[in-house]
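What you see is the complex with one protein chain gone and the rest in place.
The first chain written gets the first letter, and so on, giving A, B and C; residue counts start at 1 in each chain.
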Amino acid sequence: MGMIGGGKDAFIGAIHRIAANMDGMVELVCGALSINKDIAVDSGRSLFLPEDRIYTTYEEMLEKESQLPEDKRMDFVTIVTPNFAHFAPAMMALDKGFHVVIEKPITLTLDEAKQLKEKLSEEGLVLCLTHTYTGYPMVKQAKEMIQNGVIGKVRKVSVEYRQGWLSKQSEREGNPGAAWRTDPKKGGKSGVMGDIGTHAFNLAEYATGLQVTQLCADLDIIVEGRQSHDDGAVLLKFDNGARGVLMASQVAAGEENNLILKIDGENGGLEWHQQEPNTLLLKWLDKPTEMLRAGSPYLSPIARHNSRTPGGHPEGYLEAFGNIYRNFALTLAARINGDSQENTAIEFPSVEEGIRGMAFVDSAVASSESDKKWIDFTI
Amino acid sequence: MGMIGGGKDAFIGAIHRIAANMDGMVELVCGALSINKDIAVDSGRSLFLPEDRIYTTYEEMLEKESQLPEDKRMDFVTIVTPNFAHFAPAMMALDKGFHVVIEKPITLTLDEAKQLKEKLSEEGLVLCLTHTYTGYPMVKQAKEMIQNGVIGKVRKVSVEYRQGWLSKQSEREGNPGAAWRTDPKKGGKSGVMGDIGTHAFNLAEYATGLQVTQLCADLDIIVEGRQSHDDGAVLLKFDNGARGVLMASQVAAGEENNLILKIDGENGGLEWHQQEPNTLLLKWLDKPTEMLRAGSPYLSPIARHNSRTPGGHPEGYLEAFGNIYRNFALTLAARINGDSQENTAIEFPSVEEGIRGMAFVDSAVASSESDKKWIDFTI
Amino acid sequence: MGMIGGGKDAFIGAIHRIAANMDGMVELVCGALSINKDIAVDSGRSLFLPEDRIYTTYEEMLEKESQLPEDKRMDFVTIVTPNFAHFAPAMMALDKGFHVVIEKPITLTLDEAKQLKEKLSEEGLVLCLTHTYTGYPMVKQAKEMIQNGVIGKVRKVSVEYRQGWLSKQSEREGNPGAAWRTDPKKGGKSGVMGDIGTHAFNLAEYATGLQVTQLCADLDIIVEGRQSHDDGAVLLKFDNGARGVLMASQVAAGEENNLILKIDGENGGLEWHQQEPNTLLLKWLDKPTEMLRAGSPYLSPIARHNSRTPGGHPEGYLEAFGNIYRNFALTLAARINGDSQENTAIEFPSVEEGIRGMAFVDSAVASSESDKKWIDFTI
Partner (left out) sequence: MGMIGGGKDAFIGAIHRIAANMDGMVELVCGALSINKDIAVDSGRSLFLPEDRIYTTYEEMLEKESQLPEDKRMDFVTIVTPNFAHFAPAMMALDKGFHVVIEKPITLTLDEAKQLKEKLSEEGLVLCLTHTYTGYPMVKQAKEMIQNGVIGKVRKVSVEYRQGWLSKQSEREGNPGAAWRTDPKKGGKSGVMGDIGTHAFNLAEYATGLQVTQLCADLDIIVEGRQSHDDGAVLLKFDNGARGVLMASQVAAGEENNLILKIDGENGGLEWHQQEPNTLLLKWLDKPTEMLRAGSPYLSPIARHNSRTPGGHPEGYLEAFGNIYRNFALTLAARINGDSQENTAIEFPSVEEGIRGMAFVDSAVASSESDKKWIDFTI
């Protein structure tokens, strides 16, 4: 693995490295870790990278790595730069023949996402989009139970994602993560929807297996002086007729990272809270609610494939992230070994999810600016 | 107290009697407990009413009671019939000089609610609307903290009210409560919004002290063959600029009576769950979340006035209901004694809340049927 | 109902009145509400008692009430004085032919409890001991499930009862409830064990249907200067070979009234928390834990008999207390009507539980003072 972005003090780069390291399947071998050369070099050294594989631009890295013998060069590149700086390195990496891992949202615009898809298809390469929350075993369990009809036809989907870290105008107080996220040129059309709304949207579609067809959005800038949305709510219609409500806020004072999913079906319901991710509530019309727990023997093989410990040894965010890397690494390994991959447990979000996420942001913004109630979800 | 409706097996009548009894301030002295004469008589006897005060029609009861000497006749009447049968007995009761307690929603239509208001004003009588959930001490604590600026300006209000008891078409399976609630002629324009949406709406306005000015609703009939909405979501705008989301569902399979309120302010947030009503979460931007607990000495005098036990001795729905009766009874007692009531702790929902509730249903239905995104909240 | 003790500002008297009122089956008709005559009279008036039935000593009350015609006099007397003042009025009440409700612990000493039993048997009267916590529907559900073998043979019982209100030496700061409870002459041999240890002990025996046969106790005075135990732990052996641990503390700073029961059986386990009393956890060896909820249709008839509202309308401490009064009142009514009582749902704690409670305190104190590990539980 080579890494673009993710130097010292960059939150998400460190998370990617831990997730990639965790299962001993991926090794960081090179990096262009910052656009600031000093930081790039310092960061590379502190990660014990060999001096000649500490690069100061991604172009240099991709160029030089592509010239290394096949068994020496990195297998894939991970892009953990701010949103506006995803597309160019991703295109170049694909061009040079490297598989790509990208932090979400996939690109700055829907059009870029579509170009990536085309490029991937031309090159026959693999892209992994780190929608972490679908890496949790209990989310996978929920998905499978719905697929198997356990709760009957899905009727209603509620997903709320509440954070409080942008309650003040932190972007003016030297918080660089806040600064680029609230700058439409760097973070995209809608700060809150790009940053966390896409996660909520992806989680809802992933778990239910449904697709949004229409939506009605109210996106807002709550903190005075801010340049991008920091709060929003979206009414949803799904392709099976189910209704949904998606809320995303970064000004919910005192909330950490409170992502909650509730799915109501004809015969039962499911509820999952990211902050206590090892429990999945299964509600019944006429029987007691059951608490399904990660690591339990009664879970599906897919849920068990995506955990490492027995019940009561809590796994968390890093393990969910690790599941995405592990499944991506297993997929690459299968390609290298020429295995035909039959194992449905080995899955991870890809460019399709990236495109739908960008389309969600576009459609939500269009709806929010429209007087019309329902807007078609358009790709 | 005299009671109209609420005979044997009627859920809410028994609740009203317990709530009224609880504090030893109110006594049931007569009733017209059912439109079925046998049930009316049987129910009256089983409640130890004197034979001559077991009435078989409300007209008879109001007529005869009004002819009793002042110190013998009932002080007020409680109306716990289905929604369509609130208005006529309420008007007649006021006409005969009785104060009135009405189960929510106040009437079948907004117009009826307005007529009640006018009549009340003419007669100088008191009406109490049993929006039970505002009777909880921790809701009152939340209201007061917001009033006092503890969390700063309110920015976002989320209220969800989820039940599952209409997941099947129970109205065809001999459930009389389901039958009239899902019949628009008896339950009103929108089943779910009249039955529980009004509670959620009232709770949001009560706790925040704000008023809804615009809304955008999606109301649906989820269960095939049903005549009235059983699920809905409404985007809200409040008069201080805050945004809100209200969800109400009676087809959330496996949910009991799951009413949750979350309020986000500039400096902190509040969260309350009706099913664990003795805890109020107070979230801060940069300090640990606090768990305020009913019955605690650090609560406001108003919250303490509305509880009976010290912390850790859980009070519940019946006590919240009892608080409404107790405050109503204290108000009547003050009138009788000629006290000028200064105690702001002694409050309960009245005709104003009833009118706003009916206007909410009307506006939500209008919005749901409109292609326009935002509809003004109109009374 | 006549009441001895329970005047203004006495916590438990007010609780008894609410519990008795709740279901409209019991009416307070007279009282000797305080040993302070002024308080007795004031309290009686504020409760709307007729002047001639406001008594200033319990002797006067029992004497005069017994001379009233049978249909006028009170049916039973409730004794809510401090522990040391239970026995004499109870004996006199029985002597005068009145049934008795007593707040726990039943008496100051085991010997007194035994005398009460004998007297009851001579007079053919009924005594009800208000071990409130066994009045909760989910405790009754647990008891029945164990009886029916749902979790198999009980192997281990853990019961902890933690309060913090005696963390400081409140008895010196004008808290009268703290003063008598920590005075061995008024509260009994062991403050904490008499006050709350007996509840925990009773709950453990009630729910499991087992009896303690041996115990090993460590009782302590944690707060310097206090005269009576404020903390203790007791290892238990039950008559089926099961082991147990009982903890009771009144110096667990910040705890309200945290009574938790955990029962482990061969095939499953049960867990109940008094502060969230409407949920009973049912754990299985190889299936998800189930959350049984009060008011649910799948509960046993006994649990349903002991609740008033459907699921999600939380009942609490006052309703649990009310269940004891209601079952007591139903029992008296059945006696008056000459019904043979067959309904096993109609039960409440009696003198037997009182005797076992006092024996528990005695045995725990003996054990705590002994160098020997195990002490037989002796009555």
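In the analysis below, a contact is a pair of C-beta atoms (placed from the backbone, for glycine too) under 8 Å apart; a residue touches a chain by one contact, two chains touch by 3 or more.
These numbers come from a predicted model, not from an experiment.
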| item | value |
| --- | --- |
| Option from C:35, C:179 or C:235 whose C-beta touches the chain left out | C:235 |
| Of C:8, C:64, C:168 or C:186, the one touching the omitted chain in the full complex | C:168 |
| Option from C:1, C:20, C:62 or C:151 whose C-beta touches the chain left out | C:151 |
| Candidates C:5, C:194 or C:268 - the one touching the absent chain | C:268 |
| Residue touching the undisplayed chain, where the options are A:149, A:176 or A:312 | A:312 |
| Touch list for chain A against the chain that is not drawn | 11, 14-15, 17-18, 21-24, 28, 47-48, 163, 255-258, 274-278, 293, 295-296, 308-319 |
| Where the missing chain touches chain C, by residue | 151-152, 155-156, 158, 160, 162, 164, 167-168, 216, 218, 220, 222, 231, 233, 235, 243, 245, 247, 249, 251-255, 262, 264-269, 283-285, 289, 370-374 |
| Interface residues of chain B (partner: the chain not displayed) | 282, 286-293, 296-298 |
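We take it that only the chains that are shown with their structure count from here on.
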| item | value |
| --- | --- |
| Interface residue identity across copies chain B, chain C - same or different by half | same |
| Chain A and chain C: spacing of chain centres that average the CA atoms, whole Å | 55 |
| Cα-centroid distance, chain B relative to chain C, in whole angstrom | 34 |
| Per-residue multi-chain contacts in chain B, two or more chains | 255 |
